[in-house]
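Every protein chain of the complex appears in place save one, which is left out.
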Amino acid sequence: VAAEEPIQAVSTSAGSSVAFETLLFNTEDNITTIRLNRPEKKNAITVTMYGEIVKALELAAKDDSVITVITGSGDYYCSGNDLNNFSQIPEGGKEKMAKNAAELLKGFVAAFIDFPKPIIAVVNGPAVGISVTLLGLCDMVYATEGATFHTPFSQLGQSPEGCSTYTFPRMMGAAKASEMLLFNRKLTATEACARGLVTEVFPDSTFHAEVWTRLKAYAKLPRNSLALSKQLVRHVERERLHAVNAQEVERLEERWLSDECLNAIVTFFQAKAKL
Amino acid sequence: VAAEEPIQAVSTSAGSSVAFETLLFNTEDNITTIRLNRPEKKNAITVTMYGEIVKALELAAKDDSVITVITGSGDYYCSGNDLNNFSQIPEGGKEKMAKNAAELLKGFVAAFIDFPKPIIAVVNGPAVGISVTLLGLCDMVYATEGATFHTPFSQLGQSPEGCSTYTFPRMMGAAKASEMLLFNRKLTATEACARGLVTEVFPDSTFHAEVWTRLKAYAKLPRNSLALSKQLVRHVERERLHAVNAQEVERLEERWLSDECLNAIVTFFQAKAKL
Partner (left out) sequence: VAAEEPIQAVSTSAGSSVAFETLLFNTEDNITTIRLNRPEKKNAITVTMYGEIVKALELAAKDDSVITVITGSGDYYCSGNDLNNFSQIPEGGKEKMAKNAAELLKGFVAAFIDFPKPIIAVVNGPAVGISVTLLGLCDMVYATEGATFHTPFSQLGQSPEGCSTYTFPRMMGAAKASEMLLFNRKLTATEACARGLVTEVFPDSTFHAEVWTRLKAYAKLPRNSLALSKQLVRHVERERLHAVNAQEVERLEERWLSDECLNAIVTFFQAKAKL
């Protein structure tokens, strides 16, 4: 499923970087940064990007960075799953497509569950769908004031993923989690912070400077202490998170074959074509 | 335990309704509404009402509504368990009464744990006791500004139920949950919202209009997507919730036979008689 091109590593005096098709990946000052890099598509996640993020997490887990950062290029953080992923039906038909997509998603989310170092999301703009739910598996989330958080699953005839059916109610209570996960309420950064989804919100104008000052300070903390502390926090929930991931993906595989979902996606593309 | 009268269904052009003794029950615009209907008694829950709510949830689960709403008639949402339930000692004595009440309560809470569609509480006024704890098992909670949330269990020599010993600490942390569940702190709607018990608070004057505008919009979302998403969220905790319910009910059965509880209830009725 993952991209199969050989990965090219480049070392410079400022750090090292690895060449991906859909990501920028580099390590500097003990920080490995994974930057979603399809700004013209609002960093929507294609099949290739799912695979490359998993590969990037594998590299980050093994390199000698202290913390890992995930962020987006351009104005968007990430617009979620690229719905074009559903437009090419493989030889095995819709069922095969749904099965492949479920496998891909399950492995992708598992890579976040099992990531062994602190990972910090730097949300530089609007976040949609799986890019929102995955924040519940990150260790910290810094957001710019203009960021928004939107999980319109039922609108698209789908169901929640990224372990959000567990992490969101635990973090903000069922009454506020369902408003997002079932009823599509889009949050501002300030609202997301009040609900515990975001650690801190910064003004757009100073976001980059303030966040990177902190990240560089964190990257000087004792490496093993940080990694082992993060693993300790995750250990309590790891088994349950994998079980939740499996359930969510199983449910989505059914959803992707439902009329509700197919109709919603057709409507989405029709609306887009009219623009 | 449930009411045994035959239930009468009436269909009109505006929707269909079923006749209950203590509830108003109707379905319209894909919304089934269960309205507690003893306004002269602040919607206190009698033995008959416990049974009728369970029956109403069974009907709502099977009908073709998309969402279910629970609310109260008049100025109160619900004043909790009707303490008159404890005033008629059956032939088997206090022990039999406590055993019956425990069975009734366990099934009642279980009906909320297992309810398969999104259920939204529309809290139109003060809520007390089990009507507050059950909010932790609802998917969303809309409250009017004047609503209050009060769980005076220890004051009555009792102990918490409705799975609140699990849902409340998870939602608001132990320090704030114990203030309510052990130490009887009554919350305003705004406080309840800050603690995650309530999704959103509306001004009294616009409460009904604003809430129903939203509910009608939600009821147009894909039916299966909503139900399956809700079940996915609940699935993670279902087994644990049933175990918690069983523990809470077992403890309450002992409490109901304790001197602390009997004295508190006698004092309650004496104070009422003096008014």
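General remarks:
A and B label the chains in the order they appear, each numbered from 1.
Just so we're on the same page, a contact is a pair of C-beta atoms (placed from the backbone, for glycine too) under 8 Å apart; a residue touches a chain by one contact, two chains touch by 3 or more.
As the structure is a computational prediction, the values presented were derived from the model and not from experiment.
Note on the undisplayed chain: of the listed residues A:A44, A:M97, A:M140 or A:L252, the one touching it is A:M140. Here one chain is not drawn; of B:H150, B:K176 or B:K230, the residue touching it is B:K176.
Within the set A:Q88, A:N224 or A:Q270, the residue that contacts the chain not displayed is A:N224. Hidden from this view is one chain, which touches subunit B at 153-155, 157-160, 165-166, 169-170, 172-179, 181-184, 195, 240, 244, 247-248, 251, 254-255, 258, 260-261, 264. Residue positions on subunit A in contact with the hidden chain: 118, 135-141, 167, 170-172, 195-200, 218, 221-226, 228-230, 232-233, 235-237, in rising order.
We take it that only the chains that are shown with their structure count from here on.
Note: Cα superposition of subunit A onto subunit B, rotation of 120 degrees, nearest 5.
Note: centroid distance subunit A to subunit B, computed from Cα atoms, is 37 Å.
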